[in-house]
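As structure tokens, the structure follows; a few thoughts come after it.
Just one protein chain is left out here, and the rest sit where they should.
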Amino acid sequence: MSTDVFLPQIARIEAVRDETPDTKTFALRFPAPQDSAAFRFHPGQFVELSVFGCGEAPFCIASSPTRPRTFETTIRRTGTLTDALHRLGPGEEVGIRGPFGNGFDVEAARGRDLLFVAGGIGLPPLRSLIWNVLDERESFQNVTILYGARTPVDLVYKDELKSWAATVGVDFHVTVDNATPGWTGSVGMVPVLFTKTTLRPETTLAYVCGPPIMIKFVVQDLFMRGFRDESVVSTLERMMQCGIGKCNHCAIGHRYVCRDGPVFNFKQIRELVE
Amino acid sequence: MAGVAPGESHPVARGRLCSRGWNAHEASFWGGRVLHPLVRQCGDVEKVSWVAALDHVEAKLRDLLRAGKPIGVLGSARATNEENYLAGRLARAALGTNHIDFCHHATFRPVLLGIEDVTGDSSLAIRLADIESSDAIVLIEGDLTSTHPRAASAVLQALTKGARLIVIGCARTQMARVASCFLEAAPGHEGDVLNGLLAAALALGSCVAHTSLERDLRETKPTDEMRAAAPWIAARRAVFLTGPTSGSAAQIRSNAAALASLAAITGHLGQPGSGLLPLLGRSNVRGACDMGIAPDRLPGYERIENADARRRLERVWRKAVPAAGGLDAEKMIESVSGLIVLADNPEAVLPFGERARAALERIQFLVALDAFTTPLGRFAHVVLPVASYAETAGTVTNIEGRIQKVRPAAAPPGEAREGWEVLAALCARFEGRVSWASAADVYREIGEAAPRYRTATSVGADEGWESRLPPQPEQVHGTPQAAAAAGLARAERPYVLARDGAFDWSDDPLIAASPTLNREYQSTRKLFPNGFVEMNRADADALGVRTGWQVKLTSVHGEAILPVQLRSGLRRGILLVPYGFRDKVCNVLYEDGATAVAVERT
Partner (left out) sequence: MQLPVLMIRKSDVGPWLATLIAKAEVIAPERGLCGEVTFSKIHSPEQVLWDFENPLWPPKQFVLPQTDPIVRIQRSGDGIEIAPIYDDRRRILFNVRPCDAKGIAFLTRMHEADPPDASYLRRAANLTVISLACNKPCPLGFCICSDSGPFLNGGQDIQLTDLGEKYLVEIGSEKGEAAVADAMHLFGAVSEDEKAQRKVLESEARQRFGEQTCHFGSAMRRISTRRVDDALWERMSDWCLGCGGCNFICPTCYCFSVKDRGGDGAWTRCRTWDSCQYAAFTLEASGHNPRAERRERMKRRFFHKVSAQYYVRDGMTGCVGCGRCIKVCLGATDMPAVVAAIRQRAWHEH
């Protein structure tokens, strides 16, 4: 992290991959070795990414520190800045501040069964932890990944999903809300996948990420099945500007999503006061 | 330019500003600015010197004059009085035409005419301080807290002191929620409520008899609420506020006249502390009117038929002033061969919206003077960079009629010059031997052309802030009249569709170029690029639609399909389309501001 909290470091785009018609994954690297060495992040943290001439916005890191050569972020095109970003290609430079946020508590997950439930563009923040877990597989017990999107074309990391499905030691299931010709998998919203796997509420840490309405239904389902609220973890999103708990845009009560989050368990979420 | 500080001794602000005021520095500082004169020929844009640009403009205009082709000039409600005055002079004295108007005029003119119909004086206006010390406030509104926060502030101050507020409108806005009495009226039907109040006021017996009015209102039955509100209105100090209501220009005029009549019969015209306040929707609508930026009005907003006014102007200009009225903004854009536009974006402001674009693109020679890059600049043949509101000297006139001096806070960027200087240079090219040394010089001449602007008037002068209030008129005799009937055919079309918020700020550079202010308006534009129609939840449930679902609107004129947005507080049976999306319903509304529609789910 730089000595000045507002100063971006230069990062170069190594590769760009199309995930869906409006989503791309950018693999980034710091050309300056001291920046690269200083950039130590945890799964679940985020960066403030500058597109020079456009501005800056927060994006979660979608890769793991266990694979440190580059770090990745998966970004949907929603406005001026992401539009400009999508027009950049390998070799071009962006600014990075961070890493910010609390990240997932990887240590607390060791020895536990892990359940990942993601919807649509909610998979990227969870992938940072999934990669970490898969890279240190022996530390963790059962690993279940459930993922859904609106249609097959909206699934991100399509090739990787296939490799998860084929990995021994990972119980992977995918569904889409609406099938298109050629889709042979499950159809229905993410909770339909609960019937396809064994859920172990007493031993499992559940990580849920996706659109607010999806989180709401999934989490309700999990609580009905006996998950405790400290065992269900999500990431909160808020408009951010500084990423360091000073501008107050992301404050919920006296908690700041950029500092006390973005990762929260549901016990903490219930305690958020405004 | 780093920020804005409120003037604590300023007679209007008194240390308080609205959100636009607190961020007024941003547009000038952050916005896309025009920095150099630009000339567009055969699709290529070239940066040229000022002399070359003005030479080009003069040559092209002379060509058109020689060929007998019509030329028009559009002034602006966001320009200074000096800029507008010289735009008027350019049109009338230099180019010999009465095709002069400003885009916001179409929206506010009917209100001013309605007031004029009853009182003979369209310039009547109370002070904002009068609102604060009033006993009763009658407000016909769109959403005062967002259109005129300063006036809304005055209303709230009055309420804390015990004043009564009567709000007439179709939605339960913030003002309606704090009101003592909210009289719901469908768009275009405000006249019915006004007639009810007129009848209730007459029935009090304390009003001067007006036989023709009483005859017209014989069939009108005021509701209980109106009867309860009438004695409040007859209080010692009462103020009457209105912006343009929905409906056709004729309806808006008639409603304004009815409101003025209400003020008249309850004895509130010509009384200190009471009276009318037309809510004009940009910084200098009043000033533009006073500078005669209208095809049928001269400086002082005098009618062009007024021979004395014409002669006075001819003496000042030493030039004949054409006697036949010219074209208004919309007709002008559609008919002229040459057009000079000062600081405005016609397609964003004029009621006929996108049609302006096609018409503007057909104009043979289009000159745009602006500080900010607007869509107009993208196809104008000449773009002349002028200083922004924060970089120019001059005067502006607020809704109170208060003439205020503005001083530059910074130098204009690039090669931009103060607008009055550019217009003066253009006048000189056609009139020869005319020059003004400063904005103050122009103001002096304005005082000769429009006596109200003569600085000799020291009533209400505020030395430090250099503002002048016009003296309050002493005797105002009103000729009261009832509002015209609404007459919207309702049977098969049970809903009323209206345009909302003629005060649409989102395209104004003050907002669009300010990062802090612009984001407030961006979300709806981004999420609903094709517009939307606002509907009451109960109506949506009855139609079986939810937020974001499409509905088809059908009127006598045509149909349109739009997504729905729920708006709490909106009266049942009323659909509102934001002014910025008026083009999406132009087939349905046509030239009406409000029309009966059938609605079905698609």
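To keep things simple, chains are lettered A and B as they appear, and every chain counts its residues starting from 1.
In this text, contacts are C-beta pairs under 8 Å (C-beta built on N, C-alpha and C of every residue); 3 or more make two chains touch, one makes a residue touch a chain.
What you see is a predicted model, and the numbers here were worked out from it, not measured in a lab.
Contacts of the undisplayed chain with visible chains (whole complex): A, B.
Considering the full assembly, B:V178 is the residue among B:A129, B:V178 or B:A484 that touches the omitted chain.
Shown as candidates are B:S49, B:T516, B:N530 or B:T602; the residue that touches the absent chain is B:T516. Considering the whole complex, the residue from A:I10, A:L88, A:A179 or A:I269 that touches the absent chain is A:I10.
In the full complex, chain B makes contact with the omitted chain through residues 1-10, 15-19, 21-22, 25-26, 29-30, 145, 149-150, 152-153, 156-157, 159-160, 162, 174, 177-178, 180, 464-465, 515-516, 519-520, 522-523, 526-527. Remark: the residues of chain A touching the chain excluded from display are 1, 3-10, 50, 52-57, 78-79, 82, 93, 95, 212, 237-239, 241-242, 244-249, 251-254, 273-274.
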